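Here the structure is laid out as structure tokens; the discussion comes afterwards.
Every protein chain of the complex appears in place save one, which is left out.
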Amino acid sequence: MTAIRFLVNGAPVELEAPGMRRLLDVLREDLGLTGTKEGCGEGECGACSVILDGDVVDSCLIPACQVDGRIIRTVEGLAALTPDGRILDDLQAAFLATGGAQCGICTPGMLLAARVYLDAGGGPDEDAIREAIAGNLCRCTGYTKIVEAIALAAETGRRPAGA
Amino acid sequence: MPVEPPVETPRDLAEAFRLMALSPRTPIAGGTDLMVRITGEIGSPPDQVLDLSRLEELRGIALEDGRLTLGALTTYAEIRRSGLVARSLPVLAEAAATVGAVQIQNRGTLGGNIANASPAGDTLPLLLALEAVIEVGGARGERSIPADQFWIAYRTTALAPDELVLRVRIPLVEARQVRFRKVGTRRAQAISKVVLALAWEQADRKDRWSHVRLALGSVADRPIRARSTELYLEGSRATLETADGAAETVAAEIRPIDDVRSTADYRRQVTARILHRIIRDAGGW
Partner (left out) sequence: MTSRTPERPSAQSTVATPARPAVRPAEAVIIAPGIAVRGHLITRGPIRREGPAKLTGDARYADDLVFPGAWYGATIRSNLARARFLALELDPGFDWSTVVVVTAADIPGEPLMGAVKGLTPDQPVLVPVGGDIQHHSEPLALIAAPDRRTLRAARRAATVRTEPLPPVFDPLDSDKVFVSHDVVAGDLAAGFAAADMVLEGEYRMGHQEQLYIENQAMIAVPTDDGGVTVHGSLQCPYYVHPALMRALAIDARQARVVQAETGGGFGGKEEYPSLLAIHASLLALKCHRPVRMIYERHEDIAATTKRHPAVVRHRTGVLRDGTLVAQEIEVILDGGAYCTLSPVVLGRSTTHAGGPYRCPNVRITSRAVRTNTPPNGAFRGFGAPQVIFPVETHLNRIAEALGISPLEIRRRNVYRLGDVTPTGQVLSSSVAGLEVLERAAEAVDFDAARAVTHRARLTGQGWDAVATSPLRSPVRASASGIGIALAWHGCGFTGSGELRYNSIVTIELDATGQVRVLAANTEMGQGTRTILPMIAAQALGIPSDEVEYAPQDTALVPNSGPTVASRTAAIVGGLLVNAARKLRAEVEARNDGRSFARVYREDAARHGASRASDQFKPFPGQPFDEHAFTGDPYPAWGWAACAARVDVDLDTGEVAVREVVAVDDAGVVIHPILAEGQVEGGTLQAVGYATIEEMKVQDGRYLNDRLSTYLIPTAVDAPRITAIMVEAPFDGVPHGAKGLGEMPMDVGAPAVIAAIHDATGIWIDRLPATPERVLAGLTASAGANESGRPGSGGHDRPGGRP
């Protein structure tokens, strides 16, 4: 067992875990953050995607020892927490508006891949969006409305605040 | 169902060498190959793991003595983002872009690709064609291994059990042309059916080709150089006759197999056709 400390969605976490425990299992089982999903366990489907120090990664391929001292963001950390509840971010709202989530199992990973794309200044260009989510498999949507949602969020993000 | 093996995380290379000298450990860098085995459902987990991720000595991309040097922990994403790579060896960024998708590119490392020694490793034919030198080391010291002596059998490298891949040095050559092509079943997240990297030197487009290097992935038990075809192309011009002859030579030279991803016939034919295409495009006919 190794002592591992990191930030999840802005909150410090300290736990004892085997160093080779998958980050996915740490999040889901040790921390109860079940928004992160397992689809294949081999880095093919992207359902377990999280943001690690600003990069989107497959949490099934990350050993816990490598997240010590790092910053992690999961789907639970996307909406803004206010005293009156959570407010969806522009991307989540766009998924809701376009119908980007169907069965929802790929949605958390898809949102995080898209979040990184947008945070890096990604725009509404369809080919660029498709490349940004090529590591996230979806079997429900044909990707159409997911691409639409990310493009919409990119447009929304470009509008001046308050518009 | 994870049953995790023990892991140590050395803070510097000396400590890593010391641990490797104690007993063999399976190194982990980006984890994209090794972590798949952790659950025990696909392959067997390693007995003991050495986490290289904190070894700053193994990071960084630099230009030294006319060679591009990449630390073993350099990720595909770093290669794609690197201005130095874009200026000095853009084909390497092109190859890195064909690996997996964003998540894998953010984690997968060049050193990992080299040490994992998959016959389908995406970057390996390029390293062969560019005559890269792989620098390895351990408690007993460092040594350099030319890429064409590194992958010695199926998933077997020239590394001693106590050695680690440290960095790769790729000579930069004026007037060198390089082409890279990966053929997979889909356009992202695909393990290759054929990888082809071709390099040659030519001062002028009309000149004869010299110093031809042709390397292939997924057509043998390891990434290989196609030496008969290289010999055939050496001193040639990019004509239809050259292309036809090179295609026939490479098809005769390789011994691909049928497996879950493709067939021997397809791999042989496609290798020949994409080589033919590259020569056709180079000749401009």
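We call the chains A and B, going by the order they appear; numbering starts again at 1 in every chain.
As a working rule, a residue touches a chain if its C-beta (ideal position, glycine included) is under 8 Å from a C-beta of that chain, and two chains touch if they have at least 3 such contacts.
Because the structure is a prediction, the values reported are computed rather than measured.
Q: Please identify which residue in A:56, A:75, A:116 or A:151 touches the non-displayed chain.
A: A:75
Q: Tell me which of B:25, B:80 or B:276 is the one touching the absent chain.
A: Here the residue in touch with the unshown chain is B:276.
Q: If the hidden chain were put back, which residues of chain A would touch it?
A: Within chain A, the residues that touch the unshown chain are 28, 32-42, 44-45, 47, 74-76, 78-79, 82, 84-88, 92-93, 95-99, 101-108, 111, 126, 129-131, 133-147.
Q: Can you name the residues of chain B that touch the chain not displayed here?
A: That gives, for chain B, the contact residues 1-3, 39-42, 101, 183, 185-191, 193, 243-244, 247-248, 251, 260-263, 265-266, 269-270, 272-274, 276-277, 280.
By our rule, only the chains that are shown with their structure count from here on.
Q: Could you put a whole-Å number on the gap between the CA centroids of chain A and chain B?
A: Whole-Å distance between the two chain centres: 30.
Q: For the complex, give me every residue of chain A touching chain B.
A: 2, 18-22, 25, 41-44, 46, 49, 55-58, 60-63, 65-66, 68, 113, 116, 131-132, 134-137
Q: Help me check something: in the complex, which residues belonging to chain B touch chain A?
A: 2, 4-9, 28, 30-32, 35-36, 38-39, 41-42, 45, 49, 51, 53, 77, 100-104, 106-107, 187-189
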